[in-house]
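Every protein chain but one is kept in place in this view of the complex.
Chain IDs A, B and C follow the sequence of writing; residue 1 opens each chain.
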Amino acid sequence: MRSITVIGLILLGSAAALTQPMPAAPADPAPPPVQPPGLVTAMDTPNDAGNSISVDWRPSPDEAQGLVEGYVVYRSESAEAPESLWTRVGYVPYGLNQSRDQSVPENGMDFFYRVRVVSRLGASAVSQASNPARSSEQWYNSMRTNALIASLLFVAIVVYFITMAQKGQHLFVRRIAGLSAVEEAVGRATEMGRPILFVPGLSSISDVATIAALNILGQVAKKTAEYDTPLLVPNRDPVVYTVAQEVVKEAYSEIGRPDAYNHDSVFYLTDSQMGFASGVDGIMTRERPATNFFMGMFWAESLILAETGAATGAIQIAGTDAIHQLPFFITACDYTLIGEELYAASAYLARDPKLLGTLKGQDWSKALIVLLLVAGLALSLINPGVRGFILNILTVG
Amino acid sequence: MRRQIPLMLVLVLGIFFFIQFFVPSRLSTNIYQVSLQWLILISAFAIVLAIGSLVNHHLLKIKRRREHWPYSYATLAGLVVMSLLGILGRFPGLGLLDEIYYRLYLFVQAPMDAAMFAILAFYMASASYRAFRARSKEALLLLVSGFFIMLGVIPLGALIWDRIPDIAEWIMMVPNMAAKRGILFGVGLGITATSLKIILGIERSWLGGGGK
Amino acid sequence: MKILEKMSSIDRRVIFLLVALAVIIPLVANIGLPSRPGKYTIEMYGFIDRLPAKSQPLLIDATYSPSMMPELQPMLKAILRHCFARKVRVMLMTLDPNGPALCEAALREVAPEYNAVYGEDYVFLGFKPGSSAVIMAIGENVRQAFPADNYGKPLSEFPMMADVRNYADIPLVVSIAGSAITQGWVIYAGTRYHASVGAGCTAVSTADYYPFLQSGQLVGLLNGMKGASEYEWLNQRNGYSTARREAGKGMDAVSIVHLLLMLFIVLGNIGYLAGRRAAQKQ
Partner (left out) sequence: MIFSTNPWVWVAAILTLCIFSFLYRENPFYRFAEHLFVGVSAGYGVAVYFNNAIMPNLYVPVFVHHDYLFIIPGLIGMMFFFRFSSKLGFLILIPLAMLLGMSSGMGIAPTIQADIIRQMQSTIGDATSAGQGGWALVWGIVTFIGVIATLSYFFFSREQKGALKVSANIGIWFIMIGFGASFGNTVMARISLLIGRVQFLLTDWIHIIK
């Protein structure tokens, strides 16, 4: 019911828009006059790189009647400057009574602003000049203090646990189902004499999920080197391809089998998402890998890969932080690392104290978030004023 | 040395750009802007290596007469023709090449791209048929919520019972959103922690080798 | 009993064949089921409907490859029709290397219907690699990311671009995308640069964007072919378009395949439960 009312309103609105006359041609004899905007205020735009002044004004009284088309903002070095010395610096449609002049020629110098209202019928009227204002650049964005505090707090927690780990303190990490299967999956491929397929996602190296995937690739490659199982690593991103190759090569030499490393096992297919999927599908059906790993960032191709793999009878282990692809991996794969589990995986597999320390740090940050959420909820329910305060400090800028 | 310089670079750049986010000044934003262009340019060069890998892979296949080797000619031909047309077609006087390039894209690449994507419709059916079984409590929840959403999305759902679209939206807005948010918190921390590990030089897989 | 148990092991290819038929038949035989716009389609439509004509252009990012055309191209066309009909100016760009051809196809089809003039009513900025880096670059200045339009003409030569520097001058960013790039728009354009962002997404990612709708980071959302079909319907209802409703027709096929899938799921479960009971008896 509610939606129907809304449609009705929209229909009325647009009908009104259609019937409103278009701005008149300049040849028309004097259109009905329009009242100028009220008080114009100018001030330095906060938290910026300078050369910018924010201007706001009281709307023309005619705006309420729907007569206003928009406002043109002018700048000058003097409040009494003649018409020709006012520079047009912006235009905003009606409804917005503020503008940001981002072309202020000099910081630290006084400028004045005027706002001209333009009516739908072509008339216009200009306001009084504003107060003088100077633009300046800031060295700290105060809107981002919350992010700074949160980031530093997180860094501190993580660094603390890394230090603890380095001091040799034992750090417990629970079993993660999908990862316990890694060893078994590699073993199975060895028994069957079939290769292992590892797709390190389709994203670029700057995507953190890719880094996590490459980390797991290193661990898997060590195992394939140990068992002498062929490894296939198709790539979509050129940079990731380069890194993946280094990772695998290094894993083989670390196990002491640099001779077993096949230069052709890490290869590049194509930049195209579906071209890549078709290529990997072909590899899966022709080479029949016994185990498929899909780790990192995936998009719609996730199900194409996973369902083809399922049809070939391979054991499949997937891991991604792409929330919308998780349902497909869950339905079509044997094990799936959900979201953060992908990041935990490298620590879990490598058993490196520093990595485990980071994971601990993440865990206690989570506990802190839960604590803050519960406290925030409780306080907000008790006092609406506190709610406003809490939501305010959590506003990001 | 070989690893110290890259690790130093990562540390310095990482800290610099972390701080840059909080500094709105002109210098800071200028550096930021230029860096974004640098990022694009630097990563573009890796395509040469990648294409080298592709060409090498297929030349080797043809040379050694490996299984299915004749198909490699299709890959190599497609690669050479498409890249040459695309690059040369931009030069003045070679507009015809650009026209062929456009056609090849529209009638060779695009249809295959779309067909590959369309295969997903079939796979959705086979995957849901296979996996949406009431094997456990969790699987039952997956099944029931999937079922309601499928019904709720189509106009037909409302004809069966007019509350079905509301139930579907409730599932999307309440339990679904709660799960997404919960996962997102974890992912956010995971991303931040990994970025931090890269900057601090704890995460070194990209140097080749896991952690040395 | 045997038949019931067989229901849980229907061959993939049988399912594939039935799905194919379920799509082909509604397309060949006209069915014409009704449409009922959802609230997020209405919010999106309403936002664009309230934009004043002939002022600052909105920015549409059409980032998808040809494979997502059936879902997203009708959206792009419907929004362009709405804008052109109302003389709302448009900047069109893409972050997908496959995008330019698709954008041009949409513009070539829609612009002549409304006599929209290039450079006056709309500008096509073209493609730029770098995804979120480009979004952030626009936050500094559009010219940073796109010094020239798709055809190499400097942006300074377009009068409609004169007052457009960055998000502060763009009333709305519409991200029509088949990837997570919409999230990039929300986080970078929205969070970092305070732009209003609306989205059109494939049905796959709709669920992702509900949090953004609730937190007000998205002003509206078109949900796949359904959203496109609803937008087409609103355009037609308000007299902005008389074009054929492409997405509307597809929705009929969608309904039938949905029913088929639900049938499969029911069959599969009957077979599974029957099989389990048989196993228990033994």
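The definition used in the following text is that contacts are C-beta pairs under 8 Å (C-beta built on N, C-alpha and C of every residue); 3 or more make two chains touch, one makes a residue touch a chain.
Only a predicted model underlies this, so the values are computations on that prediction, with no experimental measurement involved.
Among the displayed chains, contact with the absent chain in the complete complex occurs for A, B, C.
Residue A:Pro327 is the one among A:Pro59, A:Gly90, A:Gly309 or A:Pro327 that touches the chain not shown. The chain that is not drawn here is touched, among residues C:Val204, C:Leu218, C:Leu234 or C:Ala274, by C:Val204. Of the options B:Leu27, B:Leu41 or B:Leu59, the residue whose C-beta touches the omitted chain is B:Leu41. Mapped onto chain C, contacts with the missing chain fall at residues 13, 16, 19-20, 23-24, 27-28, 67-71, 97, 127-130, 147, 186-188, 191-192, 202-204, 206-207, 211, 214-215, 217, 224-226, 250, 253-254, 257-258, 261. Along chain B, the points of touch with the absent chain fall at residues 2-3, 5-7, 9-18, 20-22, 34-35, 37-49, 51, 54, 68, 71-72, 74-87, 90, 101, 103-124, 128, 137-139, 141-150, 153-154, 168, 170-189, 191-192, 194-196, 198-199, 206-207.
The chain not shown here touches chain A at positions 144, 146-148, 150-151, 154, 171-174, 176, 205-206, 208, 211, 239, 242-243, 246, 268-272, 274-276, 278-279, 281-282, 285-286, 323-324, 326-328, 330-331, 338-341, 344, 359-360, 363-364, 366-367, 369-370, 372-374, 376-377, 380-381, 384, 387, 390-391, 394-396.
Operating definition for what follows: only the chains that are shown with their structure count from here on.
Comparing the chain pairs A-B and A-C, the larger number of C-beta pairs in contact belongs to A-B.
Chain C has its Cα centroid 19 Å from the Cα centroid of chain A. Among the residues of chain A, those touching two or more other chains are numbered 271-274, 300, 323. Shared contact sites, meaning residues of chain B that touch two or more other chains, fall at 29, 39, 109, 113, 116-117, 124, 126, 128, 130, 132, 180, 184.
If you check the complex, the residues on chain B that touch chain C are 29, 32-33, 36-37, 39-40, 44, 102, 105-106, 109-111, 113-114, 116-118, 121-122, 124-126, 128-130, 132-135, 143, 146-147, 150-151, 153-156, 158, 172-173, 176-177, 180-181, 184.
Considering their complex, residues 2-3, 6-7, 10-11, 13-15, 17-18, 23, 69-70, 90-95, 100, 102-103, 271-274, 299-300, 311, 322-324, 396 of chain A touch chain C. Taken in their complex, chain C has these residues touching chain A: 12, 36-39, 42, 45-46, 49-52, 54-56, 65, 67, 86, 97-98, 163, 165-166, 168-169, 171, 178-180, 191, 202, 204-205, 207-208, 234, 237-240.
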